[in-house]
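Heads up, the thing below is written out as C-alpha cells.
All protein chains but one are shown in place.
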Amino acid sequence: MSQSTTINIKDQILNGIVKENTIFKLALSLCPSIAVTNNLKNGVLMGIAVLFVQVMVNITISLLRNVIQPKVRLPIFMLVISGWVTVTDMTMAATVPDVYKQMGLYIQLIVAFASILARAEMFASKNKFIPSMADGIGMGIGFLFALTVISFFRELLGKGSLWGMPIVHTKPVLMFILPAGGFFAVGILMAFFNWIDARYMKKSSHAAH
Amino acid sequence: MNSEFIKLFELIISASLINNFVFTRFLGLCIFFGVSKKMETAVGMSITFTAVMMISAAMSWVIFNFIMIPLDITFLKIIVFIGVVAGLVQASDTIMRKVAPGLYYKLGIYLALISTNCIILAVPLVNAGEKYSLLQSIAFAFGSGIGFALAMIIMASIREKLELADVPAPFRGLPMAFVVTGLIALAFTGFSGLITL
Partner (left out) sequence: MEATKKEHQLIVSVSPHVKTDETTSRIMWSVSLALLPAALAGVYFFGLRALFITALCIVSSAVFEQLYFRMVGKKSAVGDGSAFLTGLLLGMNMPASLWSFSPFTVHVPVIASFVAVVITKQLFGGLGFNVFNPALIGRAFALISWPKAMTIWSEPTAAFLAMDAKTTATPLGILKEEGVVKLLEVFGDKMSLYMHLLTGNRAGSIGETSAIAILIGGLFLLYRGYITWHIPVSFLGTAAVIAWVFGGKGALFTGDPIVHLISGGMMLGAWFMATDYVTSPSVRKGQIIFGIGCGFLTMLIRLKGGYPEGVMFAILIMNCFAPIIDRGVKSKVFGAVKQNTAKENK
C-alpha cells in the first residue's frame, strides 16, 4: 500500500485531467463550460474557483469521513459543499467585483455540480487525506484546463483578443462569444478530443500487437 | 390588476422563449444532454421538473421573505435554497410512492435527478435577486419549466432522427448534441428583443 502512494498521487492527478476530464469526457458540470467561457479571464477564474472548492471539499470530507454517519452523508456533503461555495462566492465578490458581476450566479451554482458531489461520495469519503487532496487537485485542474481551452478559443475567435488584449485585427467572428457559438465551440472541441483519443487508441493497440 | 397580469404573461414568455434557460443561460445542461435521448424520458422529465420547480420557487420565496430577510441571513441563501430543493425532492419522492405509485413508477427516476439540475436552484436565486413577488416568482418558475420542456422535446425529436444518420465518428453522441443545441440557439436568437422587461 505505502510503496505505491507516490505513483497513486500522480495517477490520481492525471486521471482527473485526461482520463476523466469532467467536461470533455464525463460531460458533467457543463453549464459553466459555456456560460462563463466567452472570455479567457472569466474562464480561468471560474476554473480556479471550482478547483478551490473541489480541493477543499475533498479535504474536508476526507478528514470527516470517520465521523460522518453513512445514513446522513449526502445532506452533510451538500452542507460542506455549499459552505465552501459560500466562502468562494463571498471572496470573489470582495476581490474581483467586476468579474463577479458577470458570473456571480454561476459561482453560486457550483453547489449543484454533480462532479464535486460525485468525487466526495466516490473518492474522498473512502480515502485518506493526501490521495483525496490529489484527487481534488486532478479533477479541479482538469476542469480548469477544459475551461481555459474553451475560453481561449472563444475569446480569440469571437473578439480577436486574449485576456482583454487585442491580438488579431481583422473582423472577428462575433458568433463565438454568443450563446450559440459557445455550444459550437464545446461541441467541436469535444469531437476533436474524441478524434485524438481514437487515434491514440489505434496507435496503442497497434503497438500492443 | 391588468398590468400585473400582463407582467406575469411577459415573464412567462420571456423565461420560456427569449431568455430560455438552456439556450441563453446555459443552465440545466447536464440533464438536458443526459435525458434528451428519447422522447418519452424527455417528456417525463419535463413534467416532473416543471412541477417541482414551481413548488420549490414558492417555498423558497416564502422562506426568503418571511424568515431570511427579517433575520438578516440572506447571505446563507445558497445553503438554504439547496436544502429546500433537496428536502422537497425527498419529500415528493416519499409522498408520491405512497399516494400515487403509478405516477411514481413513471416519473420517480427523474425526481432523483432533479436535485442535480442547476435550473431548479437558479430560479429561486434569480427570484431573490430580482425581488419578484410571490406570483411573479411562480410565473417565472413556470415559464422556465415550459422553456426547459420545449428545449428537451425539440432536442429529443432531433436526436431520435439523428440516430439513423451517418454522423462522422468523432461527433457521434454528445459533440453532435452540442452542435445541434448551438443551431437551435441560433434559431432562437430571432426571439431576441421581443419583450423588453
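Order of writing sets the labels: A and B. Residues in every chain begin at 1.
Just so we're on the same page, a residue touches a chain if its C-beta (ideal position, glycine included) is under 8 Å from a C-beta of that chain, and two chains touch if they have at least 3 such contacts.
Because the structure is predicted, anything quoted here is derived from the model rather than measured.
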Give the residue, chosen from B:41, B:65 or B:189, that touches the chain omitted from the document.
B:189
Where B:12, B:53, B:96 or B:154 are the choices, the one touching the absent chain is B:154
Touching residues on chain B - with respect to the absent chain:
39, 153-154, 157-158, 160-162, 164-168, 171, 176, 179-180, 183-184, 186-195
For chain A, which positions touch the chain that isn't shown here?
170-171, 173-176, 178, 180, 184
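Just so it is clear, only the chains that are shown with their structure count from here on.
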Please compute the C-alpha centroid of chain A, do the same for chain B, then give the distance between them in whole Å.
23
Show me the residue ranges of chain A that touch chain B in the complex, using the header's touch definition.
27-35, 74-75, 78-79, 82-83, 85-86, 89-90, 105, 108-109, 111-112, 114, 117, 178-184, 186-188, 190-192, 194-195, 198
Which part of chain B faces chain A closely enough to touch in the complex?
23-30, 33-34, 75-76, 78-79, 82-83, 86, 115-118, 121-122, 125-126, 129, 168-171, 174-179, 181-183, 185-186, 189
